[in-house]
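Take this structure, written in structure tokens, and hold onto it; I'll ask about it next.
Removed from the display is one protein chain of the complex; every other protein chain stays in position.
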Amino acid sequence: MRSRRHHRRRFSAVARVLALVPLAGLLLCGLASGAHAGALPQGESLFDAHCASCHGYDLRGRRGVAPSLIGVGAGPVKFYLSTGRMPLANPQDEPVRETPIFDPSQIRSVAAYVRAIGGGPIAPTADPAAGSLSLGFKLFDENCAGCHSIVGRGGIAINAQVPDLGQATADEVAEAIRMGPYVMPHFSTAQLDQHDLNSIARYVLWTRHPDNAGGVGIYNIGPIPEGIVAWFVGLFALVIVARLIGERLA
Amino acid sequence: MIARLLARIVAFAVAARMAMRRRDSDLAGGEAPGAKAEVSGAASEASGAEAGSGPADAEDPRRREVPANPRAETLVAGLLLAAALLAVAFIAVFVVTGLDTQLLGAALGGSLALIAAAAIVAGKSVVVQETAIEERGTLLEPEAPARIVDALSEAGEGVSRRGLITCAACVAGAAVTTAAVAPIASIGPRLTAIHKTPWHRGVRFTDIDGRLYRAEDITVGSLFTALPEGADPELIGSPLIVLRLPEAMLHLPSSRRGWAPHGILAFSKICPHAACAVSLYRYPEFPSGGNDQPALTCPCHYSTFLPAEGGKLLFGPAGRPLPQLPVLIDPNGYLRAAGGFDEDVGPSWLDVRRPSQT
Partner (left out) sequence: MSVRDLNPRRQAERVVRWNEERIGAYQGIRGAMRYVFPDHWSFLVGEIALYSFIVLIITGVYLALFYVPSTQQSVYHGSYVLLQGEQMSGAYRSVLDLSLDVPAGLLVRQTHHWAADVFLAAIVLHMMRVFFTGAYRKPRDLNWYIGLTMLGLAIIEGFLGYSLVDDLLSGMGLAIAYSTAMSVPFIGGQFANLVWDGPFPGSSRLFARFEIIHVFIIPAILTLLITVHLAMIVRQHHSQFPGPGRREQNVVGTPMWPAYALRSLGLLFAVAAVLVLLGGLIQINPIWQWGPYHTYLSENGAQPDWYIGWLIGALRLMPNWEVHIGGATIIPSPFWGGVLFPTVVFGVLYAWPWLERRITGDRAIHHLDERPRDRPIRTAIGTGFLSWVVLIFIIGASDRLFFRLDIPYTSQIRFWRIGVWIVPLLIGGVTLMVCRHLQRTDTHPLRGWEGTIVEAPETIDGAWSGQHVPSRVDAATPGRGRSEEDPPPGPADERGRTP
């Protein structure tokens, strides 16, 4: 990890975009020819129908409405479409997880189209089986729990919701870590390498069914549901018993 | 088996309740509100209450019933035996697989619940049911205060220097109490340590695993936790949160010129409100919906700070901005502190050092 930090540094987002704009045309020629035959027209028509009104037919976005997609690559497209966060009816709304309107092959074709036109890296992936659960927990604790809570149940950031990770797939975890959707920070390969990514994905999948040795997990968010149970199950049951015992005997 | 027992208990409880309701309404029907005063006038001695047959008065609540309920007796015995069975089951589970908390809890809890049911059924339907009257007696005897004071005062009989002795006793008492409490001073407080942090000019930044940070590691749009090289990471003054922002975004106070080389900013990770770690970083890649600036938030009480403005508070209960540490990039590219904090980190108190300029 240490060594990678030296040579695989990441450009800042702004620098990245600026650097890649002149390359867009070049990449268009180079990649379009290699893309899957038939996918690009489908991707283009889907993009034009559902995305272009905000992101523009040229993918350059609209100031104050939607970001440019030049250079972002396939990862963010796959992430936003497969989690149903896009398309967004009102661009000022916070994108939240919903049922995706595209099927996986449509998502692939839109991603291929965006990458063909705008360029950028292929979508990051994660292989949870190759990761370490304990490393995943440690990295999640240090980097993610501050917002997502320690068992990945989400919460609030100021003026934004932090999503529950209960439905996130390994690839979505990888995509989100690399791109930083909405207000989330993003993490470079120098900060979290592929093994780290696999490990975090493994931990996130683990949180779907965490080790509830103590019984029913009551959402694994700690004292709030515990307090509710203490009052409305524990004490309530005992008050019922008291009611039975203390019935007035005339 | 347990289920059937539980069903029986519930059925029994319902039946008992209904019976009681009937008795209640019978009683209410026979009541004449006007008769209240007479009943209370009738002195009912405890012995009278015990006899079970009080004065022939409609208002007298005393009752004594012998349930003679063989079914209830059988039920109690059955519940107790079932409780014993479950207790043995608990031991068996404990011996066989001691780590199955659910089985253990169900067995022991079930056993206790059955004992509870047995005791309640016995208390309500097996033993004598009695409503008795007990007199409270008097708390204050009319002459008691005077007599007690008299009795206490007798100690002073024939004593001539009462005032002197009292004074001396007070002095002695105060002195001995102070002496007894004095050793508390040895457990603290040591407030000298409170202004100190491990950060001073030249200390290098490491990550949580002890690896040194270089300037190029710190990328825009991400967050990094840094600790002082070679110091105790658990100290409240140790942890930093390190970020890089595009230099055009920075609006640091003029006195902090040069604190953020290449846009690299370092802040204490400890919230100045209640000392939780500030670990929530919002970095809107594309500003919209009111999220137009990067912000750091403490997840305990949601104090929110603006790193671009030197840790200024945007929202929440923190009374001070997030303390900023000046950063230095050394010739080898490692991150170092350019100096110590010029304010205190951690929560506020009387002598907390505030930032020179906010």
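Chains here go by letter, A and B, matching the order in which they are written, and residues are numbered from 1 within each.
Convention: a residue touches a chain if its C-beta (ideal position, glycine included) is under 8 Å from a C-beta of that chain, and two chains touch if they have at least 3 such contacts.
Note that the structure is predicted; figures quoted are calculated from it, not measured.
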item	value
Candidate in contact with the missing chain, chosen from A:125, A:161 or A:194	A:161
Chain not shown, touching residues in chain B	24-25, 27-29, 31, 33, 36-37, 39-41, 44, 46, 50, 59-62, 94, 98-99, 101-106, 108-113, 115-120, 122-124, 127-136, 138-140, 142, 184, 187-191, 193-194, 208, 225, 227, 233-236, 238-239, 269-270, 273-280, 290, 298-303, 313, 315-320, 346-354
Those residues of chain A which, in the complete complex, touch the missing chain	133-135, 137-138, 141-142, 145-151, 153-159, 161-162, 203, 206, 210-218, 220-224, 226-227, 229-231, 233-235, 237-239, 241-249
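Quick note on the criterion: only the chains that are shown with their structure count from here on.
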item	value
Gap in Å, rounded to a whole number, between the CA centres of chain B and chain A	35
Chain A partner contacts - residues on chain B that touch it in the complex	13, 16-17, 20, 23-24, 26-27, 61, 63, 99, 101-102, 105, 116, 120, 123-124, 129, 131, 208, 211, 214, 216-217, 219-225, 244, 246, 277, 279-286, 288-291, 295, 297, 299, 302, 304, 314-315
Chain B contact footprint on chain A (complex, rising order)	1-2, 5-6, 9-10, 12-14, 61, 64-67, 91-94, 142-143, 145-147, 155-160, 179-180, 182-188, 190-191, 213-215, 241, 244-245, 247-250
